[in-house]
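First the structure, then my questions, so here it is.
Every protein chain except one is present and positioned as in the full complex.
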Amino acid sequence: MDAAHTDRIHQSFNAQAMMTTLGAAITSVAEGAVEITAPILPKATQQQGFGHAGLTFSIGDSAAGYAALTLLPLDREVVTAEIKINLLSPALGDHLRARGRVIKPGRRLVVVSSEVHALKDGEETLIAILQGTMVPVPL
Amino acid sequence: MDAAHTDRIHQSFNAQAMMTTLGAAITSVAEGAVEITAPILPKATQQQGFGHAGLTFSIGDSAAGYAALTLLPLDREVVTAEIKINLLSPALGDHLRARGRVIKPGRRLVVVSSEVHALKDGEETLIAILQGTMVPVPL
Amino acid sequence: MDAAHTDRIHQSFNAQAMMTTLGAAITSVAEGAVEITAPILPKATQQQGFGHAGLTFSIGDSAAGYAALTLLPLDREVVTAEIKINLLSPALGDHLRARGRVIKPGRRLVVVSSEVHALKDGEETLIAILQGTMVPVPL
Partner (left out) sequence: MDAAHTDRIHQSFNAQAMMTTLGAAITSVAEGAVEITAPILPKATQQQGFGHAGLTFSIGDSAAGYAALTLLPLDREVVTAEIKINLLSPALGDHLRARGRVIKPGRRLVVVSSEVHALKDGEETLIAILQGTMVPVPL
C-alpha cells in the first residue's frame, strides 16, 4: 500500500461521524484488506446488553468497503450496493474487530466479505460474517 | 394488538441503548408490522454527509425484528439470524422511516422484510429494502 | 410493453436450455414484471420428492432478471450480480409460479425481487422470496 492510498482511507474514515460515534478505529490497512476495531460502548447495545447488530453491521460493512477502496484509483469512493450479514453469536466482550477483504475486484463492482470477532479477555469469537457488493463512484 | 404485546415491544425497544443513541422511536405497532422513525443526526452520517448505512440497517433490522415479536408469545425475544440489505439511494433528508413486516411466521424461524424511506420536505424516497430471518428465543 | 421488447424477452428465454430442461415457460410480460411457470417434474426434485431448491431458484432468478430486461434498451442483456433466496415452504404441488419485479431501475444496477408460489389443486402457497441485483451488459 502506498501512502497516498492509506491516507485516502483514513481521511474518508475520519469523515464518517458514525464511526466516531461508535468509537471505531482503523487498525490495519493492506491491499484488499482493512481491519476496523470498536469497543462495545454502553450506548451501542441492544436490549440484552450485548453489542447491537447495528454496531456489528456498521464496522463489518465499513471494513469491507474500505478493503475495496484500497484497490481503486484515488479519485474514487465506494458505496455499498448490498450486503448480507449472518449473525453467529452474541456480541459479548470488550471490543469487536471486523476484517474486510476483497473477493473479486472490478471496475464496476467489487465483491467483498467481512468477518467480525468479539474480543473478551484476549479471546476471539467469530460473531458475524458478511458478503456484499461495493460500487466505485466518483469522489 | 393487545396492550400486553404492545407494551412488550416498547419495553424491549426502550432497553436498546443503540436506538436511543440514534434518536429512533417506534411510530407504529400492528400485528406483524412495526414502524420505526429516526432523524438523520449529524453523529450518524457517513463520509459524504448522508445517513450512514449502519443507521439505515439498524432501524430496518429492528423494525423487522419487532414485527416478528408482535406475533410471538410474551415470554419470547427475537434475535436476527441473518438479514440482507440492498441500498437503493443515499439516505438524504430529515428522517428515515423503516417499516418491517412478517412474510412468514413460524415457531422456529420468522421470515421478515423491511423497507426504509428517507423523508425530505414531506416527500418519501425508498432508500433500502431488507429481507431476513428472525429466531425466537426465551426471554 | 412494445412488441420489440416482448419478443426480445422471449428470444432470450428460449435460448436458455436450462429453462427448456425444467419445462419452464414465460406466462406474463409487463413493464418491470415477468412471470415464469414451471411444472415440478420428477427430474427436478430433491431427496424428499419436493421440487428442488435449484428449480425454485432458477425460475425466481430468471423472472427477476427478465423483469429488469423489460426496462432496458434492446441492445442489452442482464446478468445476475447477486441474489438471495429465503425458502419458506416445501415446493409441493403441480407447478411453481415465479413473479419477478423491478424495485429500483438503473443504468448500472437494477434491484429486483421475486416471489415463488407452489400451485396445488388450484391453491397457491408462497414458497420463496428473492431479493437481488441485476447488471445490464451489452448484448
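By written order: A, B and C. Residues from 1 in each chain.
Keep in mind that, in the parts below, contacts are C-beta pairs under 8 Å (C-beta built on N, C-alpha and C of every residue); 3 or more make two chains touch, one makes a residue touch a chain.
Because the structure is a prediction, the values reported are computed rather than measured.
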**Prompt:** Of the residues listed, C:I26, C:I83, C:L96 or C:L109, which one is in contact with the missing chain?
**Reply:** C:I83
**Touching the absent chain when the full complex is considered, from B:H52, B:K84, B:R99 or B:H117** = B:K84
**Fill in**
Among C:A53, C:L92 or C:L119, contact with the omitted chain is made only by C:A53
**Fill in**
Omitted-chain footprint on chain A covers residues 84, 86, 88-89, 103-104, 111, 113, 126, 129, 131-133
**Prompt:** Mind pulling the chain C residues that touch the left-out chain?
**Reply:** 12-13, 15-18, 20-22, 42-48, 52-55, 57-58, 61-62, 77, 79-87, 90
**Complete:** Touch rule applied to chain B and the missing chain gives residues 81-82, 84, 108-109, 111, 133, 135
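What we mean here is this: only the chains that are shown with their structure count from here on.
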**Asked** If you average the Cα atoms per chain, which one ends up farthest from chain A?
**Response** C
**Request:** Mind checking chain A against chain B and telling me if their interface is mostly the same residue numbers on each side, over half, or mostly different?
**Result:** same
**Asked** Taking each chain's centre as the mean of its CA atoms, how far is chain B from chain C in angstrom?
**Response** 29
**Message:** Report the inter-centroid distance (CA atoms only) between chain A and chain B in whole Å.
**Reply:** 21
**Asked** Residues of chain A touching 2+ other chains?
**Response** 81-82, 84
